[in-house]
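Sharing a structure here in structure tokens format.
What you see is the complex with one protein chain gone and the rest in place.
To keep things simple, chains are lettered A, B and C as they appear, and every chain counts its residues starting from 1.
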Amino acid sequence: MSIMTYLGAIGAAQREALTADERVVLIGEDVEANVYGTTGGTGKSRAAEGDFLQTFGRNRIRNTPISEESIVGAAAGAAMTGLRPIVDLSYSSFLYMAMDQFVNQVAKNRYMFGGQASMPVVFRSAMFYGLNTGAHHSDRPYPMFMNVPGLKIIAPASPSDAKGLLRSAIDSDDPVLSFEACPLWGMKEEVQDDEYFIPLGVGRTLREGSDVTIVAISGGVIEATAAADALAAEGVTAEVFDPRTLVPLDVDGIIKAVEKTGRLVIVDPAHRTCGAAAEVSALVAEHAFSSLKAPIVRLTAPDMQIPFSPALEKQMYPKRDGIAAAVRTMLGLAGAAA
Amino acid sequence: MSIMTYLGAIGAAQREALTADERVVLIGEDVEANVYGTTGGTGKSRAAEGDFLQTFGRNRIRNTPISEESIVGAAAGAAMTGLRPIVDLSYSSFLYMAMDQFVNQVAKNRYMFGGQASMPVVFRSAMFYGLNTGAHHSDRPYPMFMNVPGLKIIAPASPSDAKGLLRSAIDSDDPVLSFEACPLWGMKEEVQDDEYFIPLGVGRTLREGSDVTIVAISGGVIEATAAADALAAEGVTAEVFDPRTLVPLDVDGIIKAVEKTGRLVIVDPAHRTCGAAAEVSALVAEHAFSSLKAPIVRLTAPDMQIPFSPALEKQMYPKRDGIAAAVRTMLGLAGAAA
Amino acid sequence: MSNELETKTLLEMQRRMLRIRYFDERASKMLKRGLIPGALHTSIGQEAQVVGACMALGDADYMTGNHRSHGHPIGKGSPLGPLMAELVGKATGICKGKGGSLHLADFSLGSLGESGIVGGNIPIALGAGLSSKVLGNDRVVLSFFGDGAANQGSLYESMNMAGVWKLPVVFLCENNHYALSTPAHTVTSGRIVDRAAGFGIPGVRVENGQNVLAVYEAVRDAVDRARRGEGPTLIEVMTYRFREHSEGLKLGVDYRDADEKEQWLQRDPIAIMREWLIAEGWATADELDALDNEVLDEVEAAYQFADSSPYPDASVAFEDLYTEVAGAGR
Partner (left out) sequence: MSNELETKTLLEMQRRMLRIRYFDERASKMLKRGLIPGALHTSIGQEAQVVGACMALGDADYMTGNHRSHGHPIGKGSPLGPLMAELVGKATGICKGKGGSLHLADFSLGSLGESGIVGGNIPIALGAGLSSKVLGNDRVVLSFFGDGAANQGSLYESMNMAGVWKLPVVFLCENNHYALSTPAHTVTSGRIVDRAAGFGIPGVRVENGQNVLAVYEAVRDAVDRARRGEGPTLIEVMTYRFREHSEGLKLGVDYRDADEKEQWLQRDPIAIMREWLIAEGWATADELDALDNEVLDEVEAAYQFADSSPYPDASVAFEDLYTEVAGAGR
């Protein structure tokens, strides 16, 4: 075990996979110079000994032009013909550039061609929200990809999940999108040094509780656990569940967690309408209706674009205080209105 | 009043708007030749006297290269500088090509620039599902656009709604996406000849009932009413509600319709996960929880791509029989399992 | 140039052109009779352009194509039965009935799939070229697309990337002068072939795209170049489709000039090749008639195969999305 950051864990998973399998290649803008900190040596620097370029060479580390649509399509084509590409798309807001390739080629090809090809490819991108970069760089677009059958989606919320899920993603024979949360980049914890694989579709329980269930996604997880800890001090116990992968989704895990408490708060930093929180809510309203004691509450970013000013942006995502307050209101506790 | 088809009504709304306002222009592939039947004279033919090209001229009827990304961006730029474009994108599956322009420019510009510009532009496209055209031409992608704040979305399900909603869309100073359903192209009814405007955000009730509420979207509406009629013959009355516009959504209308019956079935031909049905379900679980007597049921296309073969495709969308069966099951009626 | 080519190769060219012609004619009739659902775009009139290009490829080489899709896999040598069965939507279809006319693919022959999305297949070809280069397996990739697709940005991104990385990709523009109802000259600024230069790669125009040998030679040179590691080429082949954009489409006024059409109809690639084969002594009229009949029989057999095959079981719709059944979902 070593202490790793979330970002370091992503780098470590990539390095492991590149080492384990010659067919794994890394494709993306500015990957040679390690601009985004996951293709370097130990640190966030090209200077460090043994960065990806030095270790794996220019044949496998492909620094690209700014051509997202063709990068994504090329990765798909390469994956259909023997490579196992990892594509670094840097910001999640740039995925739209390649939407046609994602939806019409990456997601559909295997199906349309009757299973003649498989497509082992991973598309990584980081959600730079909460950092005052303005509307163009702050998106958390995973919900729209969840509506596209044929893609798998991971959304790790801790360093060890980041490493284990990403390794499973790279080893999957299907296309996987990895949505990484910049607010977690610096998060540190003990991570296993050797290879391990966290299966896609299996969530994790972060807190056990009996009063309310909080299903939290990506950067929402850390806020939900903080809220749960604050509530615990008040004698309220919350079950905190992180599905970790959005497709496939651990529906059983969610249902069990809700059945335990009969109350559900969903914490999701993406936009509200047709978001991941809506899906979780709908699943629960279908499968755990009889155990529900109260209306389901979604805590999400509002249906608003993201403003630049710190004075404006900070209110846009669900935070620990708001989560705790929502739970208190739901339980009808004194001071809930405060 | 005259009898009009759904497709004819769309043509009529466009003609009205082009006539009413010089700033309205029409942009799209193959619009000169009226390939898709909404830019012609009376019929689906360029030969007819007075097609759009003849009537409005080449300055305003812009037959484009196949360059969706730039078409959408250009329409946005034109709308920010004095025109009011209607863009015909033909198939809804081609919108992905322009996703970046939709999300990053069309939806965000006004907000990012502090309201300096408005963007009066309409993007029309048709959902060619159920017609055995295969996965590339069968998409119903409105859910992903519902997750993008800044867009408005209409989904007319009848000729008169098509005309009235489209006119309102063209008159709106905000960007509107119109998702039209090919299965409805031939649907006919009496439509007002003169100008009328159906406000965005106001649904309509197609059937009154007290046993169950069916909220149906786009091509699902005709199936839902047929199911309601079949159920009525069995003594079960269903309230059928068509929100007509997806953004803004008539949440009050939906809630009222559900409160009336305490039971909800949602019929939506789009993919399931993070779909419009999920959003409706989540809204009801938030706002009408206490009136719910049974789990909410979503009838949607499965999370699967669309196969070509008639033997395979026909089962992919919710149909009247399935809707009626779901209602019977929900009500615990005899023979429900059949 | 013909001396370097074997009789066998020349006759194979004619055979494949005939296959495309008769396959598409039959498919068109089947569509009219309601046996084929959906849309169907024939390559009738463009056989030389398709076959000349495909014959310049080896069996292991890759190919991607577009909505005008049947010709490409046929040109690459794919057996007709599973293709025809696919158009009908049968279980024995090359894609199990899930693809249909716009989405043929025969991976066993390097046909990586046709795309209904104009321009969508080009980056896929780029990726296959990257694969070939990284793995060092010497395969060349050919991407077919139309004059209409040449206005999609993906082409230029892909040409640039292939140019920078010297990938073995041949970008082949089938310029049949129209994109659906839209004349190329009304939506194309400059000439497509001239766009290569700005991306630092050779651009070649085959003016006589109705001559299978002319196409073959141009593509062979580009393939050789690619295989030598010298990178991509853009080839623009001038041709014409003899039928409507898609079968059954009825536009009120023909957007194509009657004279223009008539002139092109005189330039039938199959007739041209037939005359040349006879004139140059590569085959007799009788031999070519026999070839004709062989291919007609092949098409008939393909039809019978399609017709007698079962439709897929409804459950097939729920297979093949992923390689494994998705996780813990309900």
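We take it that contacts are C-beta pairs under 8 Å (C-beta built on N, C-alpha and C of every residue); 3 or more make two chains touch, one makes a residue touch a chain.
Computed from a predicted model, the values in this text were never measured in an experiment.
Check B:2, B:81 or B:290 against the missing chain and you find that the one touching it is B:81. Screening A:135, A:270 or A:297 for touch with the missing chain picks out A:135.
Touch with the chain omitted from the figure is made, among B:5, B:39 or B:64, by B:64. When the whole complex is considered, the residue among C:11, C:35, C:91 or C:164 that touches the unshown chain is C:164. The set of subunit B residues touching the chain not shown comprises 23, 25, 59-60, 62, 64-65, 67, 69-83, 100-101, 104-105, 109-118, 149-150, 152, 172-174, 199-202, 245, 247-253, 255, 283, 287. Residues of subunit C in contact with the chain left out of this view: 151-157, 159-164, 186-192, 194-201. Seen across the whole complex, the unshown chain contacts subunit A at 29-30, 32-35, 40, 43-48, 63-70, 93-94, 97, 131-137, 302, 304-305, 307-313, 315-316.
Everything that follows uses one rule, which is that only the chains that are shown with their structure count from here on.
With chains reduced to the mean position of their C-alpha atoms, the one farthest from subunit A is C. With centres taken as mean Cα positions, subunit C sits 40 Å from subunit A.
Chain geometry summary: the mean Cα position of subunit A and that of subunit B are 31 Å apart.
Residues of subunit C in contact with two or more other chains: 93, 95, 97-99, 103, 115-117, 120, 153, 321.
For subunit B, residues touching at least two other chains, in rising order: 93-94, 97, 134-136, 302, 304-305, 307-308.
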